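Removed from the display is one protein chain of the complex; every other protein chain stays in position.
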Amino acid sequence: MSANTIGKIFRLTTFGESHGKAIGGVIDGCPAGLLIDLDFVQQQLNRRRPGQSEINTPRSEADEVEFLSGIFEGAATGAPIAFIIRNNDARSQDYDHLKDIYRPSHAGFTWDKKYGFYDWRGGGRASARETIARVVGGAIAQLVLLKSNINIQAYTSQIGKIILEKNYTALNLDERYNNAIHCPDDETAGKMMTLLEEIKIAGDSTGGVIDCVIRNLPAGLGEPVFDKLQADLAKAIMSINAAKGFEYGEGFAAASMLGSEHNDLFTASDEWTLTPATNHAGGILGGISTGSDIYFRVAFKPVATIMKSQLTADKYGNPVMLEGKGRHDVCVVPRAVPVVEAMTALVIADHLLRNRTSKL
Amino acid sequence: MSANTIGKIFRLTTFGESHGKAIGGVIDGCPAGLLIDLDFVQQQLNRRRPGQSEINTPRSEADEVEFLSGIFEGAATGAPIAFIIRNNDARSQDYDHLKDIYRPSHAGFTWDKKYGFYDWRGGGRASARETIARVVGGAIAQLVLLKSNINIQAYTSQIGKIILEKNYTALNLDERYNNAIHCPDDETAGKMMTLLEEIKIAGDSTGGVIDCVIRNLPAGLGEPVFDKLQADLAKAIMSINAAKGFEYGEGFAAASMLGSEHNDLFTASDEWTLTPATNHAGGILGGISTGSDIYFRVAFKPVATIMKSQLTADKYGNPVMLEGKGRHDVCVVPRAVPVVEAMTALVIADHLLRNRTSKL
Amino acid sequence: MSANTIGKIFRLTTFGESHGKAIGGVIDGCPAGLLIDLDFVQQQLNRRRPGQSEINTPRSEADEVEFLSGIFEGAATGAPIAFIIRNNDARSQDYDHLKDIYRPSHAGFTWDKKYGFYDWRGGGRASARETIARVVGGAIAQLVLLKSNINIQAYTSQIGKIILEKNYTALNLDERYNNAIHCPDDETAGKMMTLLEEIKIAGDSTGGVIDCVIRNLPAGLGEPVFDKLQADLAKAIMSINAAKGFEYGEGFAAASMLGSEHNDLFTASDEWTLTPATNHAGGILGGISTGSDIYFRVAFKPVATIMKSQLTADKYGNPVMLEGKGRHDVCVVPRAVPVVEAMTALVIADHLLRNRTSKL
Partner (left out) sequence: MSANTIGKIFRLTTFGESHGKAIGGVIDGCPAGLLIDLDFVQQQLNRRRPGQSEINTPRSEADEVEFLSGIFEGAATGAPIAFIIRNNDARSQDYDHLKDIYRPSHAGFTWDKKYGFYDWRGGGRASARETIARVVGGAIAQLVLLKSNINIQAYTSQIGKIILEKNYTALNLDERYNNAIHCPDDETAGKMMTLLEEIKIAGDSTGGVIDCVIRNLPAGLGEPVFDKLQADLAKAIMSINAAKGFEYGEGFAAASMLGSEHNDLFTASDEWTLTPATNHAGGILGGISTGSDIYFRVAFKPVATIMKSQLTADKYGNPVMLEGKGRHDVCVVPRAVPVVEAMTALVIADHLLRNRTSKL
């Protein structure tokens, strides 16, 4: 069954393998008349591009997007917007030694189980390179949201054991892309970079956490009972490669709180501005946005490809010592920041349009 | 836009409000020939029923399900299976004082924003009573899974600050429904019950965590890139009332692990039984089941209705002291255990059927 | 895979068998605030009810609809609207002799092939009694459309070889329900009734044609390239029991026309009222409504149940002489008129809401 499409009204379908001809996608349901800011799209792509620093894979692709349809005189026409990014620096021979070995904690094993065979070159469709198409689709979604002044900002809040202690309200998120870690606190970013360099030297990898904030979202978005806003966000975010956990508002911490601590009482100057005085809820009640900031966190596992030797078994059950090879990131988190923004934007743009049909 | 349907092949559509005539649902896509074990369905309903202990709402409904269609001579016919549960003990007058007040941290505020008005009696459609229909649908899904020996077991692992320290592998999950807490460790369950009684006396409420394990799931379920198994599970689980967080495998703990710690190396006696030797992954790689156990955790916030006075604002912006009234649970977690099992079963049954079309 | 739901935003899910407990449905995505005119719903149901005349099945059900959810203080709340109609006059014993015989040109044969067994009582889910739920869903859809002054009127235009020669523009469609044939031309209706009485005496049945007109539809509805308005109408209409053909505008006659005959030239008094001067197109161009009337025709086959003896084979391949028994209509067309209106309304209401998201 097909599962390369996300969204109900604003929909993105993606395609492409790491070592195929191209990565790409089709956006269907983009409202006609939207001006397509190509520079903005390319900027978001650049933010996930490899080779931004020492700790990223040196695979150096320009990752330039070509739009094929759906745009006329600079604006979306209502027809599907297709785009491709050609793969130029695909060094398949790096993967020849993996023809007979499932890499530990990679998807080759399960793709083989599901489909009977798989494209073993560079992870094939399971490669994080697939997220390029998400970033392009998400950038178009962000353009829709910016027309309503809705703002999405994600940032690195943890790398390994280094944790950014400040809450988003104490940070200037506009500065999040000023360093290669994509952490808006320079001091913490420095510590994180040092850690990553150490781990790289050790031939190992690590995980981390991304926080994301949505501001200026109007109240009323989200569709009970199954497409609650947090449910659709959780799905979109958990579909990102290496994501292991999602929480919003107080998240897991809410489990040990009392109702009297967690409840957000209402306050108002007048009827029209009634609003929760606090925001433990994380901007959503009953699956519908409250008008307060939405904030959530995503945990990522360590990169599975490491340079250390690993004693595993090949496809025929023989023990084999797998030596690390190829290009890889030490930690996926910094480059996943624009991907989290993209997936968030896709969900919110979809719900913004869906909500146009709620009332008579 | 409509959002009361979940699933692509095995689909559940639900309806009903807390104080309306009935709660119910329609299951579409249930494979013909499935024997419908009505006792099993009713047993699952009984496990979420109120009034099981002191710490639950005393609303005492029999919650007896009536099937209206889709079953002939004891088996599913392939036609949609509709069912209803009548609401008998709906005391709407308990809610009269809430006509002009949004209860803090309840969905009334957001439903009003979205739809322009709302059924304020007992939470209306936003009431957790809605989950009855999920439990019935999930029970039918479990019957599908049991034909393939797939087993889903959820249990209470945390109430407030009381945490069950044992891992699922050290517990006998068959005992999870032996106490009112739905925790398979009697000693911990006792402490949790004591805590809940204290909180009840204080007029407060608390949150908690549910763990869930899926066993005997074959490798190959899950649909990259957007309907990865963890993504669909996250969505289904996060759509449950009061859920605030979802993590699977090592979850948030993975963020601070090294790749060399987190990777699951392969082991095998022969080609056909190649399998990960450890299971940090939580039974899913690249969005597809590995054949190992799937395990995940869900955080729930404290119940929003408390007996303490709360200084909030009414709909017109006037400060108002809200006094607690009505029937309510001190903690949603024990009764949410069968709901987590139900939502899990719905996702897995859907993917089991979807996977029939993966290969030629 | 499930297929008892129609629509993308305004969605109807139906359930129920001819001889089960109830027929019913769930409407999801009805805009909140819509006043539900219960009398209008019941009126549409009455128009498809059996027993309206000699030529209908004497099965005499009140067919009273009970709404279970989604309506509060007379208006749609945005929550799903569920409804049921209990089956009271189900005489299953009439069908006992059919346990071992597939009735010729009935669906029992194919249901058995597909699902391995089937509910053979009165056609089960394949009975035209299923359309009750369509009529209720369609009536709610019509209430949505009436808010925009959109008007849908179907009528009998052919019974057997008796053809209504007048075009819809020469008829007063408000009079279509004044006779049991549901034909707005009394003289033709009289001839049709005479024909049906003759066929009834002969123990036979016949087919017919229904025409349908949609007026006051704004330009702009329909979604290229796969959900063109005529495509969604064709699907909805062809899903009605016994429908064999669909054509709109000039339909099959267009095949032998010249472009210079068929083209609709534009005319205008000013820019804002530019409109096609003729309407060979039938109100749709490129899959999108033009603002002119939409008109289409539906062919229905003869009722398969006849009172004549038929030499067929039983399930085991033995020749068997099947004698007609039970209650049945001589022609499905008169009672299908409100069903055609209902299916049309469901499609148009869905597209009306969908079109809210076309532009920025």
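Should a chain be cited, it is by its letter among A, B and C, assigned in written order, with residues numbered from 1 in that chain.
Everything below uses one rule, namely that a contact is a pair of C-beta atoms (placed from the backbone, for glycine too) under 8 Å apart; a residue touches a chain by one contact, two chains touch by 3 or more.
Keep in mind that what you see is a predicted model, and the values were worked out from it rather than measured.
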Looking at A:36, A:75, A:202 or A:277, which residue reaches the missing chain?
A:75
Of the candidates C:45, C:126 or C:212, the residue in contact with the absent chain is C:126
Mind pulling the subunit B residues that touch the left-out chain?
8-9, 29, 31-34, 78-79, 144, 147, 224, 353-354, 356-360
For subunit A, which residues lie in contact with the unshown chain of the complex?
1-5, 7-11, 13-17, 20-24, 26, 28-29, 32-33, 66-70, 72-73, 75, 77-82, 84, 111, 114-119, 124-125, 353
By the contact criterion defined above, which parts of subunit C meet the unshown chain? Give residue numbers in ascending order.
1-6, 8-9, 14, 102, 104-107, 109-111, 113-116, 125-126, 130, 158, 160-161, 199, 204-209, 219-228, 230-239, 241, 243-271, 273-274, 276, 280-282, 284-291, 297, 299-306, 308, 310-313, 315-317, 354-355, 357-359
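As a working rule, only the chains that are shown with their structure count from here on.
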Where the centres are mean C-alpha positions, what is the separation of subunit A from subunit C, in Å?
46
What's the distance between the Cα centroids of subunit A and subunit B, rounded to whole Å?
26
Can you list the subunit C residues in contact with two or more other chains?
8-9, 29, 32-33, 78-79, 353
